[in-house]
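Heads up, one of the protein chains got dropped from this complex, but the rest are sitting where they should.
Showing chain A:
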């Protein structure tokens, strides 16, 4: 992007001005944008490389809710079997790459599409370069202006399904902002930028290369309109910059990469036929990547095997058995169910903490003698609960782990496919060195637990630092988790033998979340219990 400095927010409004209806950006769409652009200059949003697929998302300032969840992207061995599909989108400045990308995303209509923009990867400028930039003498349209090493590393990781951090480029200071943006979990990655095809290493990562070929006259007109009406620049300056940098860069670096493209889209976003074809191709590629694994087959495969070494079951003391008796009993009132499940959780968590690594230490006592004690030897402990039921274990964790950080993962089972789907994810920063206590109340098939473990691994948590905690597990779940992730520690208070056709544990405990939160409909809708507890 040849966007010169000091004009934050322009690019995003620019791409809106171009509008979804292609290059025929109308005057009223510009007018509509005027007040927003004005003197206040909101932050340049586009550089955050966010997923732009609007339809399946509900987005607030801090959270993203996927209204359609992400189905499993890993196989029964817990590994990602196929890499994400990467679409490279190149073309000259103001050729309509972003609009094409948006149109592809809209037409694809699949969740978990990520748009990665090269704008985020401008190099940090030295002082001298900053001065050049201020006087419009720095060439932003040269391959050297981009940090290709970082782009390649990021794209590689993202392609492998890992979580990545994207720098946020500040166009006023020409440096990266302190906080980087985390991007995770894409089945399709759209990577766009003027120099998208300028690096050999980078080219290898692109599964589909699209060149948006818009006539240079049209591109100049768009630039002029954008720079003058939105950035308040004079015509002389724009033309000077165009002649000095933008045009030579296009001729020297961008135009020649057209022959590397698989598809050339003439007239940019106006070309709906080309976009339809692209979307069809991507769909067929996604279909190939779809994973179908039969949970029932998986279960029978493990049936006769002994329980794994990584499983640790809380000692079955009379109290533990007594509490199980109460919470498993269908006659138990919600009040008692909550009380005794909480007590059991506390014991479970104390048991799990005792499995963390320790080191010896010497402390001084008020009695004047040294005492040989022990202390936790890891960096820190982070809890991650699998919503909704896993959330109920958070208080117990907080009660024994002061100031523990807690993340959440929402996984729901799709009623139609029976597959777990990832809907929402919020993890504390930099968890890769922590011991992670992953909490879910019941594990029957292990499908949700496996997805959660996969998410943690994608966030660089080492497998042997993950502790999966559950009040009750079925043998099937224990086996599938242990088979896929042999180094994850599995800790529970009891293991039941069977799982029924509805994937409920037998004899089990019922639907834990429903019983705990009271979302199971009582047959007569009596409010007696509520009356008692208030």
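Methods note: a contact is a pair of C-beta atoms (placed from the backbone, for glycine too) under 8 Å apart; a residue touches a chain by one contact, two chains touch by 3 or more; residues count from 1.
Criterion: contacts and distances are computed from a predicted model.
The unshown chain of the complex is recorded in UniProt as "Uracil phosphoribosyltransferase homolog", chosen from "Electron transfer flavoprotein regulatory factor 1", "Actin-related protein 5 isoform X1", "V-type proton ATPase subunit e1" or "Uracil phosphoribosyltransferase homolog". Shown as candidates are A:181, A:267, A:283 or A:346; the residue that touches the absent chain is A:346. The chain omitted from view is touched by exactly one of A:240, A:305, A:374 or A:429, namely A:374. Annotation for chain A: contacts to the undisplayed chain at residues 317-319, 321-322, 324-325, 328-331, 339, 343, 346-347, 350, 353-354, 358, 361, 363-367, 369, 371, 373-376, 399-400, 402, 500, 504-511, 515.
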